[in-house]
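Input: one structure, supplied below.
The complex appears here minus one protein chain, its other protein chains still in place.
So, subunit A:
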Amino acid sequence: MYTITIKNNHFQLSCSGVAFWEEQQTLLIADVHLGKISHFRKHGSAVPHLAIQKNFDRLNESVEQFQPEKVIFLGDLFHSVLNAEWNLFEHWLQQQKAEVILIAGNHDIISPIHYEDLGMKIHQELLIDKFRLTHHPEEQEGSFNICGHIHPGYHLVGLAKQHLKLKCFFRSENQLILPAFGEFTGCFVMKPEKQDEVYVCANAKVIQVN
């Protein structure tokens, strides 16, 4: 765990890729891409079925750990159209004590009606305090942007031709980009400027590298 302070608010960055906003008791999760494996299977690609459960297990672990009042998904919650994984999600949602909200992303093509049927709220963006929560990175004056979409990663280069590619939280002056939470998602290597802050997810730790 690694706590950072933004505009006097405290965010705990977890190695699982989620961020917990203490002041709002809110868990922020980006790019879960549920349904991706089912999508593959439906199209004849035999990705192991057992892997589907992993995303839900990890979601449960994070909720268990932070006991949030709200869970906000920063877009791309579902990878594709409705498939069998929706039922698993419905089941997961029924277990939640916290309020669950979705900021819609580019992959979220499932009709909002389905979410609303489950009692979930959907927003294009959400302004809480001085923080603007979106899926795509969007900087606007007067607010700090928290978003997903990019799947940020960091390329760490060391002596003796060593290098590592790691998922990361990427903070610039007015923006925090969360890593993709989903299993079975790739990442995009960022090139940080000097003033940017980069926190990589390394097994059980979050480590600042830039």
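Rule of thumb we're sticking to: a contact is a pair of C-beta atoms (placed from the backbone, for glycine too) under 8 Å apart; a residue touches a chain by one contact, two chains touch by 3 or more; residues count from 1.
Rule of thumb we're sticking to: contacts and distances are computed from a predicted model.
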For this session: One chain of this complex is missing from the view, so tell me which of "Ligase-associated DNA damage response DEXH box helicase", "ATP-binding protein", "Methylmalonyl-CoA mutase, N-terminal domain" or "Putative oxidoreductase with iron-sulfur subunit" is its UniProt name.
Result: "Ligase-associated DNA damage response DEXH box helicase"
Exercise. Among A:I6, A:I128 or A:V209, which residue is in contact with the omitted chain in the full complex?
Worked result: A:V209
Exercise. Looking at A:S62, A:N83 or A:Q175, which residue reaches the missing chain?
Worked result: A:N83
For this session: Based on the whole complex, identify which of A:M120, A:I150 or A:V200 touches the chain you can't see.
Result: A:V200
Exercise. If you put the missing chain back, which residues of subunit A would it touch?
Worked result: 37-38, 41-51, 54, 83-84, 87-88, 156-162, 164, 166, 183-186, 200, 202-205, 207, 209
